[in-house]
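Worksheet: the structure to be examined is printed underneath.
Every protein chain of the complex appears in place save one, which is left out.
Going in written order, the chains are labelled A and B, and every chain counts its residues from 1.
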Amino acid sequence: MKKLATKLLMAVVAVSLFAVPAMAETIKIGAILAATGPASFLGGPEARTLEMLVEEVNAKGGINGNKIELIIKDSAASPEKAISFAKQLIEEEKVLAIIGPSTSGETMKIKNICEQAKTPLLSCGAAEVIVNPVASYVFKTPQKDSYAVKKIYMEMNKLGISKIAVLAGNTGFGKAGKGQLLKIAPEFGIEIVEVEVYDKKSNDLSAVVAKIKANKDVQAVINWSIVPAQAIVPKNMRQAGWDVPLFQSHGFGNIKYVEAAGAAAEGIIFPAGRLLIADTLSVNNPQKALLLAYSRSYEAKFKEPASTFGGHAYDAFTILMAAIEVAGNDRDKVRSAIENMKNFPGTGGVFTFSKEDHNGLDMDAFQMMIVKDGKFVAYEK
Amino acid sequence: MTSELFIQYLLAGITYGSIYAIVAIGFNIIYNTTGIINFAQGEFVMFGGMIAITLLQFMPLPLAIGLAVILTMIIGALIEICFIRWLKSPSVLRMIIITIGISILSREVAVHIWGESIRSLPYFVGNEITSISILGARISPQVLWVVAVSGLMFICLGIFFKTTSVGREMRACASNRKAATLCGINTKNMVTLSFILSAGMGALAGCVMSPITYSQYDMGTGLAIKGFTVAILGGLGSSGGAVAAGLLLGVIEAFSVSVVPLAFQDAIAIAILLIILFIRPQGLFGSKEASALKEF
Partner (left out) sequence: MKRLLPLIPLLACVIGIQLLCSATDTLYYLTQMTMSAYYSLLIIGLCVLMGYAGQISLGHAGFFAIGGYISAALTTHSLVSFQDNSLVKLLDSAGLLLSGQTLYGEELLVVNPTLACFVAIVAAALIAVFIGIPVLKLKGHYLAMATLGFGIIIYRLVLAVEYFGEADGISEVPAFPLFAGLSVSGNFADRVPNYYIAWGILLIGMVLLLNLIDSRVGRGLRGIHGSEEAADAMGVNTARFKLQTFVLSAIFAAIAGVFLTHYNGGIGPSEAGVMKSVRYVAIVAVGGMANLWGAMLMGIILNFLSLRGVFGSYDDAVFGFILIVIMLFAPNGILSINVRHQLRQLFGRNKQDDGEEA
């Protein structure tokens, strides 16, 4: 009897030894986001989105029964903090992967750190240099600038516009976009006759608008920026009585910017992910269900409209979760799981990663939109 | 440059200049009664705009602005009473650090109340695309509001300091605090009053400029830096100097756009101001003795 009891006890111990770690494991994920500071308009929605998603995943019992623990570090958009936090998350917290940073400048500072430490990084930064050259552990979820640029230029070709002015914000987003605009313009036979960069904290831009307006060659303006100050440009243009077509970038994908520019925002054309027009998509669209689910739960929880910025964090998180589901708690396996992911619908588009493409989105991720009656609608012409 | 473009630049410069001048005058009011620079001045502007935007949901615009100004004045008074009133002859550097601390804390309070997104008051007249034509150049009517309100505040302050007894008592504190105390003036109350006054001015400025510049929790820092620069350039303590220097800085900024890329605008404008300061170390309208006396 006693022997049997011992055997039973041993069996129980043996089973629990194997079973417990497999069942109650917690997977640590790090996030470095600019939740405060000069890029908080990006980091704020991103951080809130991640908090919401982690709650949802854990409420459903986690991934394969493993709870997710998310450690959000607020970098306030300072690269030195991002560097310090990346090292901290990798070595100290031993996270499986890092989501963020919010800006390209910060991402470029920690790209090599993550590559050397073999920790997957899913950046929410926009610049193409993040994934070009490809670092095997570094991915990014926002769409490529060059595709947005091409979308805009294609539209301009249709409208017969060939001479344009470019205004860009002085952030990493503006810098990257300006570079692509200048680089790709000749392919579409477009000539950029004026280029100006404005400060992210600008109060008024009527002087620079007057300057480019004085150049009679300008047929259209591209305002490439992600900062709130971009809403000043349309106002100053319309107040100056200048009604050339105004194109903006996917950094305009926040309905608050439309509200800020008010009547002046009418007619702005820009490419963006379909999150902004989720309810008008056809039922067959693979993104429709998740777009609606995300925007509804975000709006219900935080009482503010969902933006494409929060969507980048949503994509990073869901891609990571899908990879963990397949690969488990292992940095290398998660990395290759992401790289092999095909046709994965997200807010920014349908992701198909490969060895050469760590962004996974094609030009179709963008939809040209126009502001009409204070709302975003699909632009067709 | 066509005359139309010239006027357009000039108007843009006047817009910037009026905004800077009004912040600089706020600096001067407190400087005059206390000898300190209140680096939280920009936060008064932010609070004014933000509070008015929040109140607008419950009441008409003029009422919201009025109430916002009053509430910001109360904030100004509270700041003075909590942090400054009970200090015994603090050094200037200590005061600078304390006001910087207050400015950081105010910003943090604001971001936790209102979040990081931008807001704005509606245009007082018309909307975002309304414009009026002046000599061929076109500007938003809101610009006239900013200029008019700045001008009105400047004149009212002048009258207040020259003709009312309270104003005269405040000026007495400015020229000699000890003597003012000996004359029976309650200098502590005068300091509180100067905070109330400059908070109110900042708040009103924050309301009129909100449709043009938008209001955001961290707008104060940039305005405080520009306002401080202008106050120094005009000669600390001189309201007329602040207006002149503000307009000068605004116009330099606007016209610099025609020569150098916009990205260098600030660098150029500040470099010019520094050169002026090197030639006239007491500022454009400051007296030499005063600038030599006030030290750290």
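In this text, a residue touches a chain if its C-beta (ideal position, glycine included) is under 8 Å from a C-beta of that chain, and two chains touch if they have at least 3 such contacts.
Note that this is a predicted model, so its numbers are computed, not measured.
Undergrad: Could you tell which one of B:5, B:100, B:144 or B:166 touches the chain left off the display?
TA: Touching the chain that is not displayed is residue B:100.
Undergrad: Which listed residue, A:69, A:115, A:259 or A:362, touches the chain dropped from view?
TA: Residue touching the chain left out of view: A:115.
Undergrad: Which of B:236, B:252 or B:284 sits in contact with the chain that's absent?
TA: Only one of B:236, B:252 or B:284 touches the chain omitted from view, namely B:236.
Undergrad: Name every residue on chain B in touch with the hidden partner chain.
TA: 37, 83, 87-94, 96-98, 100-105, 107-108, 221, 225, 228-229, 232-233, 236, 261, 263-264, 266-267, 270-271, 273-274, 277-278, 281-283, 291-292, 294-296
Undergrad: What residue numbers in chain A mark contact with the hidden partner chain?
TA: 35-36, 72-74, 76-81, 83-85, 87-88, 91-92, 104-106, 108-109, 111-113, 115-117, 127, 133-135, 170-172, 174-176, 197
Heads up, the rule we're going with is that only the chains that are shown with their structure count from here on.
Undergrad: Measuring centre to centre with CA averages, how many angstrom lie between chain A and chain B?
TA: So the centre of chain A lies 37 Å away from the centre of chain B.
Undergrad: Provide the residue numbers of chain A that touch chain B in the complex, in ascending order.
TA: Spelled out, the residues of chain A in touch with chain B are 36, 38, 40-41, 44, 170, 195-199, 201, 203-204, 206-208, 210-211, 214, 228-229, 231-232, 234-235, 238-241, 256, 260-265, 304.
Undergrad: Can you tell me which positions in chain B touch chain A when the two form their complex?
TA: 2, 5, 8-9, 11-13, 15-16, 19, 111, 115-120, 127-131, 137-140, 209, 212-214, 216, 218-219, 222, 253-255, 257-258, 261-263, 265-266
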